[in-house]
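Left out: one protein chain. Kept in place: all the others.
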Amino acid sequence: MELEKPLLDENKRRIDGRAVDELRPIKIEAGVLNRADGSAYLEWGENKVLAAVYGPREAHPRHRQDPTRALVQCRYNMAAFSVSDRKRPGPDRRSVEISKVISEAFSFVVFREQFPRTSVDIFIEVLQAEAGTRCAGLTAASVALADAGIPMRDLVVSCATGKADGELILDPGKEEDNRGQADMPLAVVPRTEDIVLLQMDGHLTQEELKKAMRMSIDACKEIYVIQKDALRKRYAVTTEEPVEVQETIDTQIKEE
Amino acid sequence: MVEEIVKRELVVPGDLLDAPDLKAGVGTFREDGKIYAALLGIKSERAGYVNIVPLGGKYIPRPGDAVIGNIVDIGPSHWLLEINSPYPAPLHTNEVPWRVEYGDTAHYLDVKDVCLTKVLSVDETKRVQLTMKEHGLRKLNGGQIVEISHSKVPRVIGKKGSMISLIKGFTKCRMFVGQNGRIWIDGEVDDIFNAIRVIKKIEDEAQVMGLTESVASMLEEIYGPSRVE
Partner (left out) sequence: MGGVIPELTRNHIHRLASAGKRADSRAPDEFRPLKIEKDFVKSAEGSARVHLGKTDVLVGIKMNQGEPYPDTPNKGVLITSAELIPMASPKFESGPPRENAIELARVVDRGIRETETVDMEKLCVEPGEKVWLMFLDLHILDYDGNLFDACSFGALGALTNTVVPASRFNGEDFKLEVEHYPVSITSVKIGSSIFQDPSLDEEMVADARLTVAIDENGNITAMQKGLSGSFTFDEVERVIELARIRGNEIRETIKG
């Protein structure tokens, strides 16, 4: 059998040349779709992800409505051609689980009580997958929610930390994900450091876990800046104070 | 004419609002004694409150707002209108200018009709009631509906209705602008086209300075300066 190339070289450089605490390149654009109430497109390494938000809108079916607050419902989906072996269209157990934990993460930040009986529907489509699609999807969805005008405590940001060749590595790529010894996706509210999504599989000592969480949170704060820039760029034009005319229909009718 | 230009501050959810001595207003929240933005929008200080004027999102009904609604369902004593908001809004038979017998609703207004109505009330659970009882509120016949973001409505209307008067003056169209971002336009086919072009321009350039002037010159280009009254 051919010997696999180590994931870290003697200078602790990774196979794609990154340092252990270095993110893949990230690009976000807000407001890319027409029908949705809010949307965002994100490229993160080789991941390409679209997120759309509809709502708040009347929740269906009716019996799922909560009379006191909005439901936050996410549907994470991978396009058939987004992975190397074609994925059968439609939800599978993995995508159902990811959808659930992302819905719960956003339920923490959305001011749900402002919209009783409604749902805020988040759709994440992975168009091209490398590794870390749930982090990419959640990060994009957060921008789409803000673009849709959904009131929130803060944006949510997500990034994973893994372990390869005995070292903690930020934001594992595909090879590192396949051959590494641990993967821990985390999502955080950057302002308060509330952790709203946390999953892990593999082997980590308590000490490593603590360090991995800190690495992910610090990286999330970097990504947070990119999210905010994307939103500001969408609406950036120099400008006047908004006119707040409280013109009612009466003048319009009178003029008729 | 000198317009006062104020540098606007664009904020995103979670941004700390530097607002000493101000109270937390619309689109904001207070945490640990500090005020933060809950919405993507423009920071605005008014009457002791700091508010966020949203840049997008759904229309949220407020009592007294004029809204243009599409009838989507009908019951024996009410019609249900879709008003571009998170909630469909009922219009009850006692809120229309006619005496409607129980079960006779479809004789007056039917599904797929478009109506100019007012928001009568919104309760704590966000249930909306509409009315059509005031003068001028009615079913809209003919013309066309254009939809824009509700946040751009003040721009289409303009200060003291200046923008809308300008468009009406040139195009000779009849128009109503609903607070929910729906605009009804009726007139000659080409005039409707022109009015829609102008409205789309206002929507695209809502944040740009000197908008009234550039709209006026666009209309003058189409109609010539003579149409101004």
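By letter and in written order, the chains are A and B; residue numbering begins at 1 in each of them.
To be clear about the criterion, contacts are C-beta pairs under 8 Å (C-beta built on N, C-alpha and C of every residue); 3 or more make two chains touch, one makes a residue touch a chain.
Since the model is a prediction, treat every value here as computed from it, not as a measurement.
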Could you pull out which residues of chain A are in touch with the chain that's been left out? 33-36, 46, 48, 50, 52, 54, 57, 75, 77, 79-86, 89-91, 121, 123, 125, 127-129
So which bits of chain B touch the chain we can't see? 70, 72, 111-114, 140-145, 189, 193
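The definition used in the following text is that only the chains that are shown with their structure count from here on.
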Using mean CA coordinates as chain centres, what's the gap between chain A and chain B in Å? 32
Complex contact set, residues of chain A against chain B: 37-38, 55-58, 67, 109, 111, 115-118, 146-155, 189-191, 228, 231-232, 235-245, 247-253, 255-256
Which residues of chain B touch chain A in the complex? 3-6, 8, 10, 12-14, 27, 29, 31, 36, 38-42, 44, 46, 53-58, 64-66, 86-88, 116, 118, 125-126, 135-137, 154-155, 157-161, 164-165, 168, 174-178, 207-209
